[in-house]
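Okay, so here's the structure we're looking at.
For this depiction, one protein chain was excluded, whereas all remaining protein chains were kept in their positions.
Residue numbering begins at 1 within each chain, and the chains themselves are lettered A, B and C in the order written.
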Amino acid sequence: MRAGHIEYLVTNLKEASRFYIDTLGFVLTDSDSTHLYLRGLEDRHHHCLTLTKAETPGVGHLAFRVRREEDLLALEALYRSKGCRVRWTESGDEEGLGKALRVQDQFGFPLEFYSEMEHKEWMIRSFQEHWGGKVTRLDHFNLLLPDVGAACQWYREALGFGCTEITETEDERPATWAAWLRRKPTCHDIALMTGKGPRVHHAGFFVVDRNSILDCADILAASGYVSSMERGPGRHGVSNAFFLYLRDPDGNRLELYTGDYLSADPDWEPIVWKLNDPQRQTFWGAPTPASWFNDAMQVVDLESSSFVPLADPRISDRPDYLRGSR
Amino acid sequence: MRAGHIEYLVTNLKEASRFYIDTLGFVLTDSDSTHLYLRGLEDRHHHCLTLTKAETPGVGHLAFRVRREEDLLALEALYRSKGCRVRWTESGDEEGLGKALRVQDQFGFPLEFYSEMEHKEWMIRSFQEHWGGKVTRLDHFNLLLPDVGAACQWYREALGFGCTEITETEDERPATWAAWLRRKPTCHDIALMTGKGPRVHHAGFFVVDRNSILDCADILAASGYVSSMERGPGRHGVSNAFFLYLRDPDGNRLELYTGDYLSADPDWEPIVWKLNDPQRQTFWGAPTPASWFNDAMQVVDLESSSFVPLADPRISDRPDYLRGSR
Amino acid sequence: MRAGHIEYLVTNLKEASRFYIDTLGFVLTDSDSTHLYLRGLEDRHHHCLTLTKAETPGVGHLAFRVRREEDLLALEALYRSKGCRVRWTESGDEEGLGKALRVQDQFGFPLEFYSEMEHKEWMIRSFQEHWGGKVTRLDHFNLLLPDVGAACQWYREALGFGCTEITETEDERPATWAAWLRRKPTCHDIALMTGKGPRVHHAGFFVVDRNSILDCADILAASGYVSSMERGPGRHGVSNAFFLYLRDPDGNRLELYTGDYLSADPDWEPIVWKLNDPQRQTFWGAPTPASWFNDAMQVVDLESSSFVPLADPRISDRPDYLRGSR
Partner (left out) sequence: MRAGHIEYLVTNLKEASRFYIDTLGFVLTDSDSTHLYLRGLEDRHHHCLTLTKAETPGVGHLAFRVRREEDLLALEALYRSKGCRVRWTESGDEEGLGKALRVQDQFGFPLEFYSEMEHKEWMIRSFQEHWGGKVTRLDHFNLLLPDVGAACQWYREALGFGCTEITETEDERPATWAAWLRRKPTCHDIALMTGKGPRVHHAGFFVVDRNSILDCADILAASGYVSSMERGPGRHGVSNAFFLYLRDPDGNRLELYTGDYLSADPDWEPIVWKLNDPQRQTFWGAPTPASWFNDAMQVVDLESSSFVPLADPRISDRPDYLRGSR
């Protein structure tokens, strides 16, 4: 159905709480000594972001919501057929979540699929409690991995994602450098970018409009989080969205995101960008800082709980005009 | 899939062009001596609004896009089984449109179903050509009919729409006074309201944010269209959207609409409102003018080209606090 | 120099605090058992609004800031020459205020003039504490009185106000129905309107932009203050400002106001409106509720502390199209 929730590892829950709840305006659904379960103003379910106390920042798992419980069985069979490690969790193993399927997929990512999550109060009309970034919901995941072409094919053909936009290299026979893929009919639920991986580049959270992002930038700057604002505010070329990239106190990255488009039609032809088009990343032309290309979040191995080892991409992980910026 | 396009009857194409194109910012795709074919800034297809020259204002037909051509056959069988008049049009009979199924449905509405429409340039990034209301796309139809309960059941059970919000009467055994139904995962593709019908109350067109609506109100007021602004700008209770209702030079009604929510989840429980809740219609409490309840667009009989006769509703067509306003 | 501060009488300080501080976002500078001293986000002085506990709502006094202490002496002489009652208050008699001159002017209004007020922290960059209506500063007073012509002449000739806009009756020899007068170079510091008086129609408080007003409307509606929103949001014809009129829990009226213009030039020619122009009040044409014309705040007699008796205007207090609305 859609990107469902994500688990970020943080080293200090109190610091994280000040950043995510007091400043960005996430709604706290539940907490225990090692977790904060957060949702957005538009969410009617238990959480879209879990913050888990850990030694090292990174991503615990990424979860997709599916329509029915039987879809989980089909996914189990599908991933087993690819030789992936698969494991079931029972209802309540993850706070607020029904029965779920956990998979370390063939690209190294710790995925979760589920069809049921506990309902929670809809805050959309409780305007008196909206605050800071006024995050409404999770919008998408952005992943770094060495072979975007293979992963793109997998998501489109095996998992039924539609492709809305593509970035190609400028070679004679262009390779797919990045792809924006969707289940829900927006620009994307998942983006795949060429890079050292498997890593999660960021999760994108939706906000209502550009003003929410500008107000949030003011609040971050006034709250001592100037250095948290890594890139933006600005307009993307890809996705057409207005954005602000943030680093949490542990360096985990998230994006505030608004103003993309609907893509409900089955005959949608992917928009194609060239990697070196300077308006691709930032329509207004402002340069992207090197950290945005260099840094990303490592992902956990579901069995060992250590991070999954990284592999280098075979093609460059950034536009030519930024090759010196590593 | 979704609300696809609508045909408004207008008595003067030149006047209509000044209103819809020069002032609201619709993009002109095509025209001939009796039609203007318009699309929004986000549309990648031929039209979402057709203006057809006619003696009397009203609505020619409402169209839904379906996924595949074979879905059209299933719909033909379905409507025939209900005894509805059905007719096929060939590709190109309607400018830019593929093969389509036209139905006078059991509630009297002239519907069209289609799976293919000619592709047109995406204007979303051509900001230098965005203007006026900056309409991005068709969002929904709002219909008036005597028996909302029966139509709601039909759309949910036979056509697979989800129900996001409901308005009930305040009787001991509450009747469904209105329903918001969706195929695409937003608040709605179609709303059904109790009233003299079949009539189309309005088509809702999406804009990017509240500022676009405020700017449009300023432009309308400065262009001699003060009296076109029937209601708003304001915030809806139902749908949570920010809105402005307009009457075109012929009195046809449309809504500029933004800021509703995603409703992708299959376990969405309809939000239930009471008819007499004053914040249901306008969250900020401003009164709705009587014309908004009294006036609506009649619909064409596909065979005779005259308007479909109207029937009165069995329950009141407005909240108690407005009963005197007829 | 400019409109400085105003004193509203409220019957319940706790209710008033919830409305003005918790919901509209005024900053609390100081309080005692019978007063709340409030300032805006842009104020660098002690208060722009005083809420004083009283039996009956109304206005205690209106204050103008003058440049130098010696200007107070000139004003004393001026008002004495008109036979007005005049009285000095010492520094600190009013919390945070220097030596001040209090005058019951010839039109019945309780005025205060002062040149010094205690400095307080500038909250303009403390975005993490901005909230609700995000009121930045007092902008203007709007007064109702029977003879606008005489008062307008007084403010222009004796007090050196500039006149930016005027509303005239539609008689052959038009009378001045209302006038917008300024010391600081904006649209106005004081507006005079024809009506039963002396009464204060409202004080106008500035906010940064239209979004602040829309956000505030959402917060008011979600906080149980639906009925506090008397008129708007909308665009004025006069002043060109974007506005929302509010009634506090006691019925005292204030305006959130933004987007007027600078009027620094000495050769500014007043903009002239006709009373019955429907775009004069609301550029978008929405009707003004009768309460807006009927209700206003009575003002205190500085000596007796009772309200100043009212006199009827000699010309109509509203446009023809609203004459039936009393």
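Annotations
One rule holds in what follows: contacts are C-beta pairs under 8 Å (C-beta built on N, C-alpha and C of every residue); 3 or more make two chains touch, one makes a residue touch a chain.
As the structure is a prediction and not an experimental result, all values here were calculated from the model.
The chain not shown here is in contact, across the full complex, with A, B, C. The chain omitted from view is touched by exactly one of C:14, C:44 or C:80, namely C:44. The residue touching the chain not shown here, chosen from B:221, B:286, B:299 or B:322, is B:221. Touch with the chain that is not drawn comes from one residue among C:79, C:243 or C:283, which is C:283.
Checked against the full complex, the candidates A:210, A:253 or A:318 give a single residue touching the omitted chain, namely A:210. Those residues of chain C that touch the chain absent from the view are 1-2, 42, 44-45, 65, 67-68, 116, 119, 122, 124-125, 136-137, 184-186, 208-211, 237, 240, 259, 261-262, 264-269, 271, 283. In the full complex, chain B makes contact with the omitted chain through residues 23, 125-128, 130, 211, 215, 218-219, 221-223.
Of the residues in chain A, those that touch the hidden partner chain are 210-211, 214, 217-218, 220-221, 226-227, 229, 233, 235, 242, 278-279, 283-286.
We adopt the following convention: only the chains that are shown with their structure count from here on.
Taking the CA centroid of chain A as reference, the farthest chain centroid is that of C. Two copies of one chain, chain A and chain B, touch each other, and the residues they use overlap strongly: the shared fraction of interface numbers exceeds half. Distance between chain centres (mean CA atoms), chain B to chain C: 43 Å. Taking the mean of the C-alpha atoms as each chain's centre, chain A and chain C sit 50 Å apart.
Rounded to whole angstrom, the centroid-to-centroid distance between chain A and chain B, based on C-alpha atoms, equals 34 Å. Within chain A, residues 125, 211 each touch two or more of the remaining chains.
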